[in-house]
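Provided herewith is a single structure, encoded as structure tokens, for subsequent inquiry.
For this view, one protein chain was removed and the others were kept in their places.
The chains carry the letters A, B and C, assigned in the order they are written, with residues numbered from 1 in each.
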Amino acid sequence: MSEPENSKRPVAILGATGVVGQHLVQHLVDHPWFVVSELVASDRSAGRPYAESVTWRIPGPVPDPVRDLVVREPDAARLESDLVFSALDASVAREIEAACAARGKVVVSNARSHRMDDDVPLIVPEVNAGHLELVEAQRERRGWGGFIVTNPNCSVIGLTLALAPIAKTAGIRRVVVTTMQALSGAGYPGVASIDVADNVVPAIPGEEEKIASEPRKILGRLANDRVVPADLLVSAHTHRVGVSDGHLLAVSLETDEPLSPADAAGVLAAFRGEPPVPGLPSAPPEPVVVLDADDRPQPRLDRMRGRGMTVSVGRVRACPVLGLAMEVLSHNTIRGAAGGTLLIAELLAAEGRLA
Amino acid sequence: MSEPENSKRPVAILGATGVVGQHLVQHLVDHPWFVVSELVASDRSAGRPYAESVTWRIPGPVPDPVRDLVVREPDAARLESDLVFSALDASVAREIEAACAARGKVVVSNARSHRMDDDVPLIVPEVNAGHLELVEAQRERRGWGGFIVTNPNCSVIGLTLALAPIAKTAGIRRVVVTTMQALSGAGYPGVASIDVADNVVPAIPGEEEKIASEPRKILGRLANDRVVPADLLVSAHTHRVGVSDGHLLAVSLETDEPLSPADAAGVLAAFRGEPPVPGLPSAPPEPVVVLDADDRPQPRLDRMRGRGMTVSVGRVRACPVLGLAMEVLSHNTIRGAAGGTLLIAELLAAEGRLA
Amino acid sequence: MSEPENSKRPVAILGATGVVGQHLVQHLVDHPWFVVSELVASDRSAGRPYAESVTWRIPGPVPDPVRDLVVREPDAARLESDLVFSALDASVAREIEAACAARGKVVVSNARSHRMDDDVPLIVPEVNAGHLELVEAQRERRGWGGFIVTNPNCSVIGLTLALAPIAKTAGIRRVVVTTMQALSGAGYPGVASIDVADNVVPAIPGEEEKIASEPRKILGRLANDRVVPADLLVSAHTHRVGVSDGHLLAVSLETDEPLSPADAAGVLAAFRGEPPVPGLPSAPPEPVVVLDADDRPQPRLDRMRGRGMTVSVGRVRACPVLGLAMEVLSHNTIRGAAGGTLLIAELLAAEGRLA
Partner (left out) sequence: MSEPENSKRPVAILGATGVVGQHLVQHLVDHPWFVVSELVASDRSAGRPYAESVTWRIPGPVPDPVRDLVVREPDAARLESDLVFSALDASVAREIEAACAARGKVVVSNARSHRMDDDVPLIVPEVNAGHLELVEAQRERRGWGGFIVTNPNCSVIGLTLALAPIAKTAGIRRVVVTTMQALSGAGYPGVASIDVADNVVPAIPGEEEKIASEPRKILGRLANDRVVPADLLVSAHTHRVGVSDGHLLAVSLETDEPLSPADAAGVLAAFRGEPPVPGLPSAPPEPVVVLDADDRPQPRLDRMRGRGMTVSVGRVRACPVLGLAMEVLSHNTIRGAAGGTLLIAELLAAEGRLA
């Protein structure tokens, strides 16, 4: 599979100095289709070379190809790239992303600002690539030359990848999920170290609402230029734990049709998503792996499966209350943020949706 | 309230060199009713002074009154104390505890060996003190001069204290609980450090079964010399997290009768247990506190409430799937082990069940 | 020993909502000599009851006696208490503390602002109580009715308590110290959690300079109304580690006179400080304990010795390079901040230096 054009497509990264922005930069080095052309930051870092303005928080050095790129101010009118990745804080993302789309750019956003807008697709490529059709309605209604596509919340992506194959097979009505989320999910500086030292924080502001609502949209079906939400109730208990990367979820769920743990494990292991997703550059060989060992998945050992893009499921078993129980792990800054965002862009390219 | 006798009652501690044994030793220093008289260990430490044979793993020094007590072998026939605390591993507890009871001793055990025996009480004093009547049937059936009473699993105690007031008010049918359990709960050496470094282990062998079964017995009712289990389904997802002390539980539950979060919080805050429990030396002023802050309870900040004997509940709220949700924290080695065991013994004394 | 006056002396706490301020509040509840009368905070919290304006970050509840105290603005002219504890950030402490002293108040400060001023005593009560005489020169030179006394850096206090007895016996010329400092030492929010997750940060800004300079003043001698610094070279390597409380120091040192490890341990264990310090309310029975076990001191197990006021020393042994080596642990927010500050105030009271 290849992008139709001969040369690599230039991309801009909004919020390039933040943690998700840094991961996007790192993932885009040596990307076969895209090349980082513009780095944008909303802070005082504009005007200086990227290597000087960023406080690099992830392992490895600042990649050579972007070290000397001068960071730009977040002014949509002056951006040249037609494809824009947004890793902005929600506080500033809404307006800038809309301004970019209005100027004809395709915006793939990791911010929550537009996720629940009726005409904005909220995409997990293996799960609901078909929802991308919403962008036509979006352009028309808003009179935009471009459009916005959004990447879900970092906990929701792992959860949805583990629910979708089961939902397709047996239907899912009710889910109780307890999250144990990694520190990197809070951005930088995020959680104060003393708050998680020898501790667990049993609350992440705003997260439980996202986990209740976003899966309904992702697992919903397209009808009349909008998504009819799935008839699904999700109860979330969120926690911040002292783990660097990797969100772990304890899930109990109720299916419409009976489904044994073995059969549930089977449909999860067989899940691949529809073409063209499985062959995209950032798509893992297996979106979901089912681990046999009775003490897996574990963040430190399993988060990097499929270069951080594979969701690991384990302990698929009977739940005496809701029917099925399992543990789900996904890498929050890769599959849950930078990698997921990039995979959406690759899907757009493969579908010919980039001008 | 006071023990009937003039002088302090001598007690033996089985498994005195283990972590729970050390906590028992620490809690019994300056106890108004009991005095440590015999320290027993199942290992090579017998024959040497306690301060030499124990590897003291808890903050503070080995208490002076027991430093020079010579550790004894676990031979029931040679124990002099009539009251025996057992902090043995389940692998050896079953026989030794029975041998002690057969020789007329009262055994209060933290081991799981006899917990689910039909004629052995499994006691959380504030919740089911009445179940102590089982000991009469136990003595009769087994022909023992003494008897065994057991302290529940460390996660079960906190859970049951948080469920009991709600169950009494509105009935509870179904519970989904996800535990985030402290390292000290695994004994010593317990979990390998590399297994929880930057990690969460999503499984604790045998724990989910205990959490499913023990609350049914504790919340059951006594009838015809046995406990009729409560009609309660508990689904448990257990995890080991990198916290020293304090088990945190995320709980969703379904009541028989409707109960608002505010009313649930009210019955929890008002809960005190029946006399004579509230006045016992180890009983906290409040068995359960309900915290208002939206990010509590937290292990590091809340585990020592009520000198480690109070269960902290927070975030009592609606659960879209089962009706009610809350977070529950209890100190696993105090309320969940040494302190809970001691409180049972105090209850036995107050009820005149110690010869 | 008792304060000369009949009733408790009212005190004000500057920076009362910060972490050190919270510890001061907690330590002053039930203090035999002092009572918290005024709480001052430099932020938007002024005007509201303390329990509402503080984000309480330490275990246990906000103490009842101060819950309803209305937090005041940092205006020296309106403070009524003659004794003022300062837990302010250095950025604002300098001026406010001086204004208080100018208005006749005695300021005992944990801030670094005035520590190295020639006429300001930098006090570890067991070590250099005699330096308090500096306050007379301070008052005279500055024309103040009151004066300022300062509490050293949190790492310096533990280090100095471990060096002083050896220095007195054998002289100390050179010290190499590597610190492994707790998170609470950075205030709140302090270090970002992701920065210490699965990590050690090998630098604490400004800390190495303080460790190089403050011990020279503390171990110096008073002459002609100033402190002649000790002839001591200290090389510090500072690190932040993922520990909640308790600074651990690995120390190598060179003495003027030969001193065996056994003799060094002996002088440390025998160290008590001069009267009236040993009997002060916050003074521990032993300022320094020497632990025998070959893997101590450890932060989690030893930091609370002497209610957090005792410095624990272990592994006193020969250093092939400098002569002596040892490990030193002290509780950074108690001995190193709130408790140390309070002990200085008690010393001032016992010496009759409070008007």
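The rule we apply is simple: a residue touches a chain if its C-beta (ideal position, glycine included) is under 8 Å from a C-beta of that chain, and two chains touch if they have at least 3 such contacts.
Everything quoted here is computed from the prediction, not taken from an experiment.
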**Message:** Touch as defined at the start, partner being the missing chain; which of C:G242, C:G273 or C:G308 qualifies?
**Reply:** C:G242
**Option touching the unshown chain, where C:V11, C:A167 or C:V234 are the choices** = C:V234
**Request:** Could you tell me which of A:L79, A:I204, A:I218 or A:L301 touches the chain that is not displayed?
**Result:** A:L301
**Asked** Residues on chain B that touch the omitted chain in the whole complex?
**Response** 57, 183-184, 186, 188-198, 242-244
**Message:** Residue by residue, what part of chain A touches the chain that was omitted?
**Reply:** 57-60, 197-198, 244, 300-305
**Message:** Suppose we count only contacts with the excluded chain; which residues of chain C make the list?
**Reply:** 174-176, 178, 180, 195, 197-203, 212, 233-235, 237, 239, 241-244, 248, 250, 252, 294-301, 314-315, 319-322, 325, 327
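What we mean here is this: only the chains that are shown with their structure count from here on.
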**Request:** Tell me whether chain A and chain C, two copies of the same sequence, contact each other through the same residue numbers or different ones, using over half shared as the line for same.
**Result:** same
**Asked** With chain centres defined as C-alpha means, what is the inter-centre distance between chain B and chain C in Å?
**Response** 40
**Request:** Express in whole angstrom the distance between the two chain centres, defined as the mean CA positions of chain A and chain B.
**Result:** 43
**Rounded Å distance, chain A centre to chain C centre (Cα mean)** = 48
**Contacts with two or more other chains, residues of chain A listed in rising order** = 195, 197-198, 242-244
